[in-house]
Every structure is written in structure tokens, then in C-alpha cells.
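The complex appears here without one of its protein chains, the remainder shown in place.
Coming up: chain A.
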Amino acid sequence: MEMNFKIFRFDSEKDKEPYYSHYTVDAEPWERLLDCLNRIKWEQDGTLAFRMSCAHGVCGSDAMKINGRCALACQKLVKDYQGSEVVLEPLPTFKVLKDLIVDLTPFFERVEWVRPYLIAAGFPEKERLQSPEERKKVDEVIRCILCASCVGACPVSNENDKYIGPAQIVQAFRRIFDSRDQEKTERLKQLDYPDGVWACVNYFECTRACPKEIPVTKSINKIKREIEKLLR
């Protein structure tokens, strides 16, 4: 079937203003939107720039705005977009570098800021023990692929560039609720400020956008409750 695309274009080397390009490609209903993008790039217009790698929703490279919603192009199928033109735009809140490629440096810097690693002293001879119930607490958040869809979708992140961001809180959650981590209190204190967890006002847009179905908002709220329980 024929698919029509309207794609955001901007190249800081030569363009003063962004504009949109229109493309038509043949695609099978079961194909991914990423397959269409590749075909456009390979066959029609090699200047179109976007990131991608795994093509099945595990590397986090190709988050973008698809018809107004943040998502991975490799997870969306042609059959669900039949009929009207598909509009592809770069992930909001981030600076556009070229076309659909945005500058993710601040995103990764903020992830680092939450210290996304286990902090625990001492190494037993074998593994540290952890019950299946304890381990289950992080089962959902370990799915995060750092795609930044949630940040792009979050109305708060879009308005307030100081907000630490949903993905970063998910990363912090993974350590806060890991029974092996010894910095729980410090980690909670770190997020306990107006632009930390308290900036979130439950729009649930992050949860809707997350391609790995992580209950992002619920996780943020769980941290808020933990702060009230342990720090107040």
C-alpha cells in the first residue's frame, strides 16, 4: 500500500528555519514505520537523518514524535497508520541537531546525576542474597531502554527545563527499591526538591508514551510516598 509521510527537516548548516518534506513509499501492512523511513532514506532522499539500530524496540535509538505522540518508529506498524499522512517530528524538549536527531547530551547527563549504579559496600564470596519478592520490586523499571520518549511526552519537562525528568526518576527508582543498595535515604533526599519528584503533577503522559510499558507515573508517586514515609 502507499504511505504518505510529512517529515520535519532542519539542518543547522544550511537552514535558517525548519520545514517539512513530503514522501510517498510503498509498504506492507506488517512493516514498521522505521522500515518506511529507511526506504525513504535509502531510495529517495539520503539527506534525511534519524537514529536507529536494533529495529525492534530494545536499543532506544529511534524515539520521535509520530502524529503528535512520542514513540519508537520501530515499534509502530504501517497497518495502524493507513489512510492519512503520517507526521514525523523530532522528540520535543530537546535541541534539534538535524531532522529527527536531537541532542541527548543533557538527557544522559541527568541520568548520571541520579547515580544509576548500585552503591553497596563489601563483596560476599558469592552473590548477595535477595528474595524473589524484593527483586520483583524493580521488575518493571529494569525494562527502561533510555529512549527519552517519556521526557519528550511530559508536559512538565516541556515547560520546566529544570525538572529532573521521568526517565531519570525511573533510573533512581531502580536503585532506591533494590534491596541491595545502601544509599536509599541519600537517593530519596536527592529527589526531594521542587524540580525533583515534586515537579510531577500526574499528567500520565510519560506512562502512555513509554514503549516498554513501564508504569512511570506510578513509580514517581511511589518515590513521593517513600519520601514522606522516611524523610518526614
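Rule of thumb we're sticking to: contacts are C-beta pairs under 8 Å (C-beta built on N, C-alpha and C of every residue); 3 or more make two chains touch, one makes a residue touch a chain; residues count from 1.
Here, contacts and distances are computed from a predicted model.
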Name under which UniProt lists the unshown chain, selected from "Succinate dehydrogenase flavoprotein subunit", "Rubredoxin", "Isoquinoline 1-oxidoreductase beta subunit" or "Peptide/nickel transport system ATP-binding protein": "Succinate dehydrogenase flavoprotein subunit"
Residue, one of A:Ile7, A:Leu33, A:Leu88 or A:Leu104, that touches the chain absent here: A:Leu104
Among A:Cys36, A:Met52 or A:Ala199, the residue in touch with the chain that has been omitted: A:Met52
Per the touch definition above, residue among A:Lys6, A:Arg69, A:Arg110 or A:Arg180 touching the missing chain: A:Arg180
Which residue of A:Gln75, A:Ser149 or A:Ser219 touches the chain not shown here: A:Gln75
Residue ranges of chain A at the interface with the undisplayed chain: 11-14, 30, 32, 41-43, 45-47, 49-61, 75, 77, 97-99, 101, 104, 108, 112, 115-118, 120, 123-132, 134-135, 138-139, 142-143, 145-146, 174-175, 178, 180-181, 213
